[in-house]
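A protein chain is absent from this complex, but the other protein chains hold their places.
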């Protein structure tokens, strides 16, 4: 498991890095982000809503990120004013977190208990933790960390700056881009669920699952999520997609850029999710469906096989999924009828 | 994997331990619980319903736990009469099971293939199985067993008498109480699912997930379940909560005492589940919702973000969740209308 060291940044450095306007003493040092309630020495907090400004200013934090509404506040704490204060806070947190990591400029470090094939190639700064298994012809990019107990199959390519938490399994031939985070227990590139039934005997013959899985840059994948490889083609997770825990993505799915998929959602095979789609938790989508750009689909919503959902910024809900306004009308009608009887 | 030895208890000992009234020969020995159908020598069975009494008495079991209805039965088998016979049987089983464990009074035993940081502290009787990884500053309480292949992150504290089955991952800083059972593949303390979208670029920035996860005493957690750490605060699982397989619990959730959560249920972030709530399987609950004390929510039920479900002992069902009686009326109305047309 990774080591962290104390990191310090001045609020001046943070303001510059996150693009906030500094008011007050820029030399104040912070080393951690915090909630307002738990804030203590060297902690940085944020406030996005003016009604919480006073408690932020009274908190133990040494500096506050806030919206323009805070510009006139009287306080000794340095303020970092941003038109997107929560975003600025998230960036500050990631800056502090990166500063806390051990430097990864040296040669690759492979723990003595890891098992690595001689043909694997690790770039500078790669860390392979306890008991990880790295197969033949694997390549791993600069500064990537492979957590304890991960199993990386033959021929897998992983980019730079990735973080694999413990016990992840990556099947042979999977391609992973840069800056990808994969949480514990996730399975990447497993066989899809495809069989051909013999009309004469009723026996199911396994259909070949020999395609591959491609994960583009800056994707995050949740704990115990499973993503299947393509059957003959490929499954692809687009740049910047964020996938929560226990999600299932079937073979041949194409997930667009910046798609958000909440926990326990399931996609069967050959589905297209276009960019900027947001899927709530426990959504289920049937094979060959297409969810077009910018659609939002509420939790537990269902889409039938071969269907298309269309409408940038339109929220859908229910099974079968409908525009949420229509669906709510139906629910209201049903509730009224139920009461009459 | 744990070793078991033969254990024997007399029915007299069991009757005393589980608070049952003994009828018959107290010296009879039992070493295992069984179903009535499979019962053989040294087996103990139970019967909660009078209609199964005869088959219990005719079975191969050497002793029978039963309700008061059995008191007048003519049999040579010793009877353990209880007003809660199933409960008495469960207690007897746990007694026999505890007796079967190898004694754990000696010093901690760490398998030669486990990897343990020198700063980790193990109390008496701790067992660390094959290939487990124990990080820096971990502490593990008396008699706790860490299964093969588990990865226990830096700074994790685990109480006494816990059972971790194989391949569990515990992220850094998680706190676990006493008597906690965690099944294989569960992930505890993973990052929550939180991002801030940059309004200008559309890019998602990861929001810090630096809070912690606290699991109180006597909790059981199912296989491949995932529980996220708090974002800035903590996620907490209350004493005695029982969580089934493949459940997802998001960041900052507060689960009360003796809550029951069946398989594949998903809780998004910052949800409060008060004590004695029962959630069926595949339930989905939106962020910031509150389920008040003693509510029962049926399988596949859904609760919208920010909603409150209230009513001790009241059963809810459907999405959005409604009192089950009203929901059934609606379903009946709908079925009637569907037929008319």
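By letter and in written order, the chains are A and B; residue numbering begins at 1 in each of them.
Following the convention adopted for this analysis, a residue touches a chain if its C-beta (ideal position, glycine included) is under 8 Å from a C-beta of that chain, and two chains touch if they have at least 3 such contacts.
Only a predicted model underlies this, so the values are computations on that prediction, with no experimental measurement involved.
S.K.: Of A:67, A:85 or A:153, which sits in contact with the chain we cannot see?
M.R.: Considering the complete complex, A:153 is the one touching the chain left out.
S.K.: Of A:41, A:71, A:98 or A:196, which one is in contact with the hidden chain?
M.R.: The one listed residue touching the chain not shown is A:196.
S.K.: Could you pull out which residues of chain B are in touch with the chain that's been left out?
M.R.: Against the left-out chain, chain B lists 1-3, 32-35, 37-38, 84, 86-87, 89-91, 93-94, 97, 111, 113, 129-131, 147-149, 165-167, 181, 183-185, 220, 222-224, 240, 242, 244-246, 258, 260, 262-264, 276, 281-282, 299-300, 331, 334-335, 337-341.
S.K.: Would you write out the residues of chain A that touch the absent chain, in ascending order?
M.R.: 115, 131, 133, 135-136, 149, 151, 153-154, 167, 169, 171-172, 185, 187, 190-191, 193, 195-199, 202-208, 210-211, 224, 226, 228, 232-233, 246, 248, 250, 264, 266, 268, 282, 284, 286, 300, 302, 319-320, 322, 326-327, 329-330, 332-334, 337
Convention: only the chains that are shown with their structure count from here on.
S.K.: Just curious, how far off is chain B from chain A if you go by their C-alpha centres, in Å?
M.R.: 28
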